[in-house]
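The other protein chains are all here in position, but one chain of the complex has been omitted.
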Amino acid sequence: MFVRNAWYVAAWGTELDDGLVARRICDEAIVLFRTNGRAWAIEDRCCHRAAPLRLGQVIPTGVQCGYHGLVFDGSGRCVMIPGQDTIPDNVRVRSYPVVEQDQMIWIWMGEAEVADANLIPRFPYHDDAKNWPHKRKLLQVKAHYMLIVDNLMDFTHLAYVHQKNFGGDPEGHVVAPIQVVDRTLRGVRFTRWINDRPPPPTILNAVPFKGNIDRWQDVEFIAPAAIVQKSGSVDAGTGGRDADCSQGGFQARLFHGITPETENSSLYFWSIGNGHRTDDPSATETLFQEIAGAFEEDRVILEAEQASLSESGEGGLINVKSDRTRLIARHVVDLMLQAESGERKLAIA
Amino acid sequence: MFVRNAWYVAAWGTELDDGLVARRICDEAIVLFRTNGRAWAIEDRCCHRAAPLRLGQVIPTGVQCGYHGLVFDGSGRCVMIPGQDTIPDNVRVRSYPVVEQDQMIWIWMGEAEVADANLIPRFPYHDDAKNWPHKRKLLQVKAHYMLIVDNLMDFTHLAYVHQKNFGGDPEGHVVAPIQVVDRTLRGVRFTRWINDRPPPPTILNAVPFKGNIDRWQDVEFIAPAAIVQKSGSVDAGTGGRDADCSQGGFQARLFHGITPETENSSLYFWSIGNGHRTDDPSATETLFQEIAGAFEEDRVILEAEQASLSESGEGGLINVKSDRTRLIARHVVDLMLQAESGERKLAIA
Partner (left out) sequence: MFVRNAWYVAAWGTELDDGLVARRICDEAIVLFRTNGRAWAIEDRCCHRAAPLRLGQVIPTGVQCGYHGLVFDGSGRCVMIPGQDTIPDNVRVRSYPVVEQDQMIWIWMGEAEVADANLIPRFPYHDDAKNWPHKRKLLQVKAHYMLIVDNLMDFTHLAYVHQKNFGGDPEGHVVAPIQVVDRTLRGVRFTRWINDRPPPPTILNAVPFKGNIDRWQDVEFIAPAAIVQKSGSVDAGTGGRDADCSQGGFQARLFHGITPETENSSLYFWSIGNGHRTDDPSATETLFQEIAGAFEEDRVILEAEQASLSESGEGGLINVKSDRTRLIARHVVDLMLQAESGERKLAIA
């Protein structure tokens, strides 16, 4: 069960530069492509003999099927049948609303008439290469997308899953107060501080702090599937979040676009914008590699968690104190699901 | 659902020279072997502890199970139980009618009493190595066997799937008239001409034509699962199908034996008999390699088509003009299926 009246990341914009991109989203097979500078998404199944269109090619008028040569435009309409002069109106495949913004291809999986581009989460750092040089990755995780959201809503896992990179200091993570947890219009936001504690290996790799640091994370979940995260660190007691980190602190902006692929797998689009030593490409690269390693640690535990849940369900599970934010996020998504299954015309935002 | 009262290719004759051959046909596990010069097919499951007989070995009296040594002859009767003097009559496994003809092992999957060897499709070229030197291959295709038949009943796919070998000239394929489509007693036959067009890469590789060619394909489908194809090319305007191709034209005889393995996979036995430069083994080898490459292209698209149909069925699919012959072939097979499920004693031919 997926929220369908929602925008999901379907691809990085640059992926469409080389032709067709095939994706499974909300368990539907889709091909993405660009013609005349505009991005499109249509069903990945020719309506002639069901051959996947991903085996075809992009031509100026649309996508040509690789089996018998039928051509479909971005609206899903068939515009050419080899050897046949007329094309009946019913020769078409499904199309999906698509918007290209912030270097990402966003897709709307629900009713086209209520697709509102203003609801798309923003990540302006992608277009600010000077101040926020970034690098990004698509990771397939064989787990329901809400397990990834869960993971990102409870940072106590850093102390155990990421001990060797972002964790480092179990005690610090456990005693860290969540200073603010705010229900937002479309999700939940929390700000977390760890003050005057030793820096974890990854942050020390990025910036050679001499002693303890003040460290913060500001994380906003925009339901059902996007998270914008701001993280930073400075020498303990030197100004915290308000400090100018170009002067020796650490700053990062992370985007997490978590797109349901199937009930048991997700497409995890993540991007790291680097705000320290912004004129040194190796600073961005090093940070990217550290995070990629950490998210691989998440992937291992999330896939094991999914396998466990697939086998034995949620029976007997209990919540603990650190689940608070996660439960709010789950609640918001549940409301969206209820709105869709019941009174579908309710506003989703 | 398979047509059972029918002959299918189970193996190339030479395969039995080296001992047991195990095959799954119409979703039944079978072992094939030869004793005293005669080919046999029996159930691949010992009736003692269900061990597959394919793990045993051929001995003069039959197949000996590799677990506890029971021996079954070609009729399926147990002829030896180690350590036991008497063998009850019920100790037997199923056997299948088998005929070895044209260097192929044919098997009848239905009622033994109506198995008529006269119904076996013929391909005499296998035994005419002088005029038709040949080479053959068994290709597993993870698709329902009728998808392979579909593929061979509509040659417009050559322009898209095989553009780099047998296609080459999309325009030529699309405008080519199917000159004759005949319903036959046991299937359908079509003859296709492409006149005065540039030769595709594969034919040019075989024969260095200087200019345009006249090219033809004569394809007979013998339901439910055999296709005999005659193809040729000559210099445009020099006599067409009646030309003596040993004088510089191109000639080929193809056999396609498409045996259902499971509902979603097939054993595709194909053979190419070469009729040009018949005294040069490299001519046959080159042609074989080109066709093997082309059929691999078919395999990729057919398996993707099967996956798509397995997921979303036939719903919403439409037929186009070039489907005509394919639909006749489907109709003939449907009649055979109806005959089997209803009045089973109806003649199948």
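Going by the order they are written in, the chains are A and B; count residues from 1 in each one.
As a working rule, contacts are C-beta pairs under 8 Å (C-beta built on N, C-alpha and C of every residue); 3 or more make two chains touch, one makes a residue touch a chain.
Not measured: the values here are computed from a predicted model.
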item	value
Contact residue for the chain not shown (choose from A:Glu28, A:Asp44, A:Asp102 or A:Asp150)	A:Asp150
Absent-chain contact - pick from A:Asp18, A:Asp89, A:Glu113 or A:Glu314	A:Glu314
Hidden-chain contact residue, picked from the options B:Gly37, B:Pro60, B:Pro88 or B:Gly342	B:Pro88
Hidden partner chain, residues of subunit B it touches	29, 45, 47-52, 55-56, 64-70, 81-84, 88, 90-91
Where the unshown chain meets subunit A, residue by residue	150, 154, 156-157, 159-161, 170, 173-175, 300-301, 304-305, 307-309, 311-312, 314, 316-322
